[in-house]
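Apart from one protein chain that is not included, each protein chain of the complex appears where it belongs.
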Amino acid sequence: MLNAIGWFLIYFGAFFLFLGALGIMRFPDVFNRLQAGTKCTTLGALSTSIGVGLLHPAWLPKTFIIALFILLTNPISSHALGRASYRSGVKLWEKSVVDKCKEFKECVEEENE
Amino acid sequence: MSSLILVVSAILVIFMIVGAVVTIHARDLLVAIIASAIVDLVLAVLFYILQAPDVAITQASIMGGLTTAIFLVVIKKTERYEQ
Amino acid sequence: MGKLSRFIFTSLVLFILWLFLTSTFRSQEVLIGLIFSLAIALFTYNSFTERGLQNLNPRKVFCAFLYLPYLLWQMIKANFDVAYRVLHPKMPIKPGIVHVKTKMKSDLGKLVVANSITLTPGTLTLDVIDDNMLIHWINVKTDDVEKASEEIPGVFEKCLKEFLE
Amino acid sequence: MSWVIAIAIIVLGVVLTLIRAMLGPTAADRMVAVDSMTTITTALLVLLALYFKRYIYLDIALVYAVLAFVATLAVARYMEGGL
Partner (left out) sequence: MIKKAFALLLVIIIGIFLSATFARIPFGEPKTVVGKYYLDHGVKDLGGVNIVTSIVVLYRGFDTLGEVTVLFLAATGLGMVLAGLREKDEKKRKKTPPSLIMRTETKLLFPMTILFGAYIFIHGHLTPGGGFPGGVVIASAFLLMFLSHKKWEAKEKYTKVTEALAGMTYVVIGLIGLYVAGSFLENFLPKGVPGNLFSAGIIPLIYTAIGFKVGSELTGLLQNLRETTE
C-alpha cells in the first residue's frame, strides 16, 4: 500500500516537473516563465522526495527536510528574480493587459541607471 | 553501470560542452557567469552519477553559491560588457 | 519579548531540525546536536524570531496545522491550472500586473502571504511596498484594487490572521 | 523498468530547461531556466539515490536544495543594482 502511494507520488511529481520545463520552453516572457517554473517545480520536487521517503520509511525524515527547504527557498528566489527583472527594464509581453507597476515610483526609478 | 546511466551522462556531457562554448563566446559577461554556473552544477550531477559523492558535495557547495557571487562582485567592480 | 524566551525558541527549532537531519535518537548525536543548537542560537536568536515562545501557543499551532493542507490543496490546483495553460495549443493566457492591498502588519505575516500567493493559481508576487503588493496575474479578471484584494490575498489572510498576528 | 520511465521524464525536463538557458534572449530568461533546473535536478538526485540504494547520497540533494538558490539571489541582486 505504502509502495503504491510512493510510486504514485513519484510519477505525479515527475509529470509536473516535466510540465514546468515545458512551460519554461513555451511561455512568451520572463514573468510567465517564472509562473510555470515556480509552481510546477516546487510541487513536483516536493512530491517526488516525499514519494521516495515513503518507499523507504527510514529515509522519510531526510526527504522531509529536503521538501521543507524546497518549500522555503523556491518562492523567494522566484520573487527576487521577478522583482529584479522588472527593475532592470525587462519588458512585459506585448499582449499584456494591465501594468499597475508604473504607478509606483519605487519600481521605475532604477530603470535608467 | 547500466545503459540508462550511460545515456543520462552522455546527454549531460553534451550540455556541459555547449555551456562551456557559450561561456567563452558571450559578449555579455553576466551570460558567461550564468553559463559557467550551469557547467558547474551539471558537473556536480556527473560526479554524483559516477559515484564520487565526496567530490560532488564539494563541487555543488563551492560552485553553487560562492563562485557565482564572487564573479558577480568582480564584474560589478569592473564592467559588464566585453568590447 | 524576553530575550530568554526568544533564545529558547530558536534553540528548540534548531534542535528539532537536527533530529530530522540525523534521524536517530542515539545519545551521542543528541548530545552534539544540543551543543550545536545552543551555540548557534546564542548569536542568531536576535534576528531569528521576534516573539519567542509565544509562537507555541496551542491555538496558533493548531491553526498552522490547519493551514498546511489548505496550502497544499491550493498548490495542486495551481499545478493543474498551469498544466491546462501549457498543454493547450493556443496558450490561453492574459497576463498583467495588478495592485492589491494587504491587511497584515508584521514582516512575517507579509512574508507568508507573499509566498502563499506565489504558490497558488496563476499569481506571482513581484514586489511589496509597505502594505501594497504588486502581483503578476496570468489571467487578469479585474484591475480594480478592491476587487483584486478580495480575490487574491483575501482568502489567505482570513486563515493567517489567526496564527501570525 | 519503472525506474527508467520516471528518470527519463525528469531528464527530459532538465534538457528542456537547459535548451531555454542556452537560447534565452535576455539574461533574466537564462537565470529563470537555471533556477528551475536546480530544483528539477534536486528531484533527480533524490530519485537516483533510490536507484543506487544509498542513504548517504541524499546529503548531496540536500546541499543542492539549500545552496542552489544563493546563486539565484546573487544574480537577482546584481540585476537590480543592489550588490
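Each chain carries a letter (A, B, C and D) given by its place in the written order, and its residues are counted from 1.
Throughout what follows, a contact is a pair of C-beta atoms (placed from the backbone, for glycine too) under 8 Å apart; a residue touches a chain by one contact, two chains touch by 3 or more.
Keep in mind that this is a model prediction, so the values were computed, not measured.
The chain not shown here is in contact, across the full complex, with A, B, C, D.
The missing chain lies against subunit D, touching residues 56-57, 59-60, 62-63, 66-67, 70, 73-74, 77, 80-83.
Panel shows subunit A; residues 72-73, 76, 79-80, 83, 87, 110, 113 of it touch the chain omitted from the view. The chain not displayed touches subunit B at residues 1, 50-51, 53-54, 56-58, 61-62, 64-66, 69-70, 73, 76-77.
Rule of thumb we're sticking to: only the chains that are shown with their structure count from here on.
Rounded to a whole number, the gap between the C-alpha centres of subunit A and subunit C is 15 angstrom. Mean C-alpha position of subunit B lies 31 Å from that of subunit C. In subunit D, the residues touching two or more other chains are 15, 31, 75, 78-79. Of all residues in subunit B, none touches two or more other chains. In terms of inter-chain touching, the protein chains here are arranged end to end in an open line. Screening every pair of chains for touch gives A-C, A-D, B-D.
Residues of subunit C touching subunit A in their complex: 17, 19-21, 23, 75-76, 78-79, 82-83, 85-87, 91, 93-99, 114-115, 118-119, 122, 124-127, 129, 132, 134, 136, 138, 140, 143.
Chain contact summary for the complex, subunit D toward subunit B: residues 3-4, 7-8, 11, 15, 18, 21-22, 27, 30-31, 34, 37-38, 41, 44-45, 48, 52, 54, 56-57, 59-60, 63-64, 67-68, 70-71, 74-75, 78-79, 83. Within the complex formed with subunit C, the residues of subunit A that make contact are 16, 19-20, 22-23, 26-27, 29, 31-32, 34-36, 38-40, 42-44, 58, 60-62, 64-65, 75-76, 78-79, 82-83, 86, 92-93, 95-101, 103-104, 106-107.
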